[in-house]
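Worksheet: the structure to be examined is printed underneath.
A single protein chain has been removed from this complex, and every other one stays in its place.
Up next is chain A:
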Amino acid sequence: MSRSGSKHTTTPADNYYLARRRTLQVVVSSLLTEAGFESAEKAAVETLTEMLQSYISEIGRSAKSYCEHTARTQPTLSDIVVTLVEMGFNVETLPAYAKRSQRMVITAPPVTNQPVTPKALTAGQNKPHPSHIPGYFPEFPDPHTYIKTPTYREPVSDYQVLREKAASQRRDVERALTRFMAKTGETQSLFKDDVSTFPLIAARPFTVPYLTALLPSELEMQQMEETDSSEQDDQTDTENLPLHISTDDSGPEKENASVLQQNTSLSGSRNGEENMIDNPYLRPVKKPKIRRKK
């Protein structure tokens, strides 16, 4: 029901669902009329519809199970009967009920045409199987998927043209871009009388000038990744992480001792045998000693 608002954009499957539902509603309403109701609340009708739908669905589901149980794909009448019996419905009463006099006849909903699935594009004639391929094998695909049509052009000029094209394209893009930037922003000019022929984007000071000057641009970074993917820096990264933060929370005496030790055993650490790096800058910052005033 939440979909009702967006009917315009519904899919065919939705449409069927809605149509079925509407039919069921009509059925429920007519049954109610038959039973003598003048009017009914919408919620009540909805509930009854829901019940009816569930019931019918259950019959269908159950019938399908029976038929599959007997290794068939299509349910037969007996499947339905068994189902109804199983659900506690007295089948005997059904013909009488169907033929009751005061029954209302509901016209069948208009059947819309099955939407046509567009045919796959076929180009040319599919090749028939040669004699050595049994007929149950799939057909050959369309010829255009495997047939090549060679075209001929000078390979030499090709490179030249490509370079030429790439160069002029890049130049055009750059010029257009810079001109646009110049048009939309502040400019400086080399000629006082003419500001448009050689517009220079105005120089703008940076707050942190070294960042743009030193860091490679994103474009360059990308390029670097493309040209060189086997960077080894990553290995050393993990080593540097302060893995040993948990180690020292001991008193200051111990700390000093470890510093001394570090000083004397520098040669040892240089061999890189220890995995843990003891660098004073990686050590945790200590809490201040609490001095009590008396």
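Definition applied: contacts are C-beta pairs under 8 Å (C-beta built on N, C-alpha and C of every residue); 3 or more make two chains touch, one makes a residue touch a chain; residues count from 1.
FYI, contacts and distances are computed from a predicted model.
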item	value
Chain left out of the displayed complex - its UniProt protein name, from "Transcription initiation factor TFIID subunit 2", "Large ribosomal subunit protein eL33", "Myotubularin related protein 6" or "Cytochrome c oxidase subunit 5A, mitochondrial"	"Transcription initiation factor TFIID subunit 2"
Residue in contact with the excluded chain [from A:12, A:143 or A:216]	A:216
Chain A, residues in touch with the chain not shown (by the definition above)	156, 159-160, 163-164, 166-168, 171, 174-175, 177-178, 181-182, 188, 190-194, 197-217, 219-220, 223-224, 227-228, 233, 236, 239-240, 252, 255-256, 259, 262-263, 266-267, 269-270, 272, 277-283, 285-289
